[in-house]
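With one protein chain held back, the other chains of the complex are shown just where they sit.
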Amino acid sequence: MSVLEATSVTKRFGGLTAVKDVSLVVNEGEVVGLIGPNGAGKTTFFNCLTGMETPTAGSVLYKGSQLPGRPDLITKAGVARTFQNIRLFNNMTALENVMVGRHTRTKAGVLAAVGRGPRYHREERESEEKARELLTFVGLGRVGDELAKSLPYGDQRRLEIARALATEPGLLLLDEPTAGMNPNETAAARDLVRAVQGKGIAVVLIEHDMRFVFGLCDRVAVLVQGEKLLEGSPAEVQSDERVIAAYLGKPTEDTAGES
Amino acid sequence: MQTFLQQLVNGVVLGATYGLVALGYTMVYGIVQLINFAHGEIYMLGGFGALFTYTVLLPGGTPVVLALVLMLLGGMVVSITAALLMERFAYRPLRGAPRLAPLITALGVSIFLQELVRNFYPAKSPRPFPQLVDPSHQFSLGASVEISAPRLLTVVVAVIGMVALSTFVRRSRTGRAMQATAQDPDTARLMGIDTDRIIVTAFVLGAALAAVSGLASGLQFGTVDPRMGFLTGVKAFTAAVLGGIGNISGAVLGGFTLGIVEVMATQYAPDPFSGGAWKDAWAFVVLILVLVFRPSGLLGERVAARA
Partner (left out) sequence: MQAPRLVRVAAPLIIGALVLSACGSKSESGSGSGNITLTLGVIAPLSGDLSAVGNGIKNGVELAIKQANENKTIKGVTLKLDAEDDTAKAEVGAQVAAKLVADSSVIGVVGPLNSSVAKSTAPVLSQANIASISPSNSNVDLTNRGVLATGGTQTRPYKSYFRVCATDDIQGPFAADYAVKDLGKKTIAIVHDKKAYGQGLAEAFAKQAKADGATVLPTETINPGDKDFSAIVTKLKAAKPDFLFYGGEYPEASLLTKQMKAGGLNIPLMGGDGVDAAEYIKIAGASANGDLATALGAPTDSLASAKQFLTDYKAAAYADPADPYGAASYDAANAIIKALAKAVGDGKKSGQAVRDEVTKEVQDSDFEGVTGKISFDQFGDTNTKILTVYSVKDGKFVAAKSGTFGG
């Protein structure tokens, strides 16, 4: 069964069509790469999937049912994401960041907190335990009480993933998870995505690091100028001349022929 | 020395009210960057709600403690209802509008609420407020430094309110969601937080604390009047800015600082700039000095780091 089924998603901003008629299917446990030059509409496509933008046309099904139109409800349904520019809650600790991610999976409201009943305490305790587990899972087990803004860059990316995982998603959207990372950190990120996959969570990732993408993804889709150019296995995509042309930016017959 | 200590006590009592009301300003500002000038009126409505509960709803001879609890609940109901309505109908439609629009709306709401209460309680303002806590009952704090029962109560409930709120915000699920929304509303939404509800929660909590303060003020002064929210609102807002608007501990610190500066200016400022009439001028001198050296207020760092 497919986790995500996006059909003919289109997003126009005034006269500009940022995403045009893009369809994408993600199956359970899959890691799908989304590549394309800057400005190809990859992030806008993510925004359409997570409710930050409302698609002008097209439909998005998550596990067979229509996604609601609001970001918070989409998260609740099971779609989580990270950001190209890290967007952590800087003035909260790493642990608190992850606990915020658990918001939809907990219930206690204002009254429960004021009353401080047993359910509230139990839920808080469980929530903290789960958050600590997730921090350990992404390799941040020891920095839980540090402020998010004081963490090194690579750790911040991992914290974002932990926070997204805390929402207990079925589908995780990663927007350039290795941007700004050194080779060691990139390797760790690859392991982390595999571990996430191991939990049975489907992943879609936007990435510019081709080695990372082709080494990790089960399938890769290429977006150019808002349209899906092609989709296939890493090998297929890697060898497609249009991809090379799009990436090199000069589609001369010579280079295409040589490869 | 005695005089100094007594003035310190006076300042703490004054600051307790400022701080409690300032929390409402700072919470709403922290989350929606709205200076809710009508918050002073929410405080006033808390006082009138408590008075209404006492005079209309409570049967004579209700035990004092029970009466106080019910009056507090009555005040909260009125304050919270008003806050909910103003959020829903005055501010929410303007979310995303230029900053000036909600600001002017807030002033309009403030005047509207004042006049509304004036029309409910015409002609004879200020209204006498039942003296359920005997003001002539004095507690001695050592060498002829005294605090009357209702003034002590004001400080006690203010401190309880402040501690409860700050614990709530730091330690509870909803509190964390409030912090998250304050720091980055879009991302908060993507973490599954219904930010509309969080905004409503901020208004409700602010209103509840303002109602506590409104009741305490009624008990302390023995009157409530429709314009009482204006001056207190201005002072509380000043306290919030002084402490660093958006910062909860800052609002409390700002409230006490402002209260103490005011009384000390009354007592010690040099002639001809001494006395009650100049206390506000001194309070603003301190505000300006703080803002010159710490533009985001005493504890304003956390807000400055936003975005």
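Every chain is named by a letter (A and B) in the order it is written, and numbering of its residues begins at 1.
Assume a contact is a pair of C-beta atoms (placed from the backbone, for glycine too) under 8 Å apart; a residue touches a chain by one contact, two chains touch by 3 or more.
Because the structure is predicted, anything quoted here is derived from the model rather than measured.
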Touch partners, limited to displayed chains, of the chain removed from view: B
Contact partner of the left-out chain, one of B:Q33, B:T62, B:S148 or B:S249: B:S148
In chain B, positions touching the absent partner: 3, 6-7, 10-11, 13-14, 118, 122-126, 128, 131, 135-136, 138, 146, 148, 151, 217, 220-223, 225, 227-228, 230-231, 262-263, 266-267, 271, 275-280
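Rule of thumb we're sticking to: only the chains that are shown with their structure count from here on.
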Inter-chain centre distance, chain A versus chain B - centres from mean C-alpha coordinates, in Å: 42
Of all residues in chain A, those that touch chain B in their complex: 50-52, 70-73, 75-76, 80-81, 83, 87-92, 96, 99-104, 106, 108-110, 113-114, 120, 123-124, 127, 149, 163, 167
In the complex, chain B residues that touch chain A: 164, 168, 171-177, 179-180, 183-184, 186-195, 201, 204-205, 302, 305-306
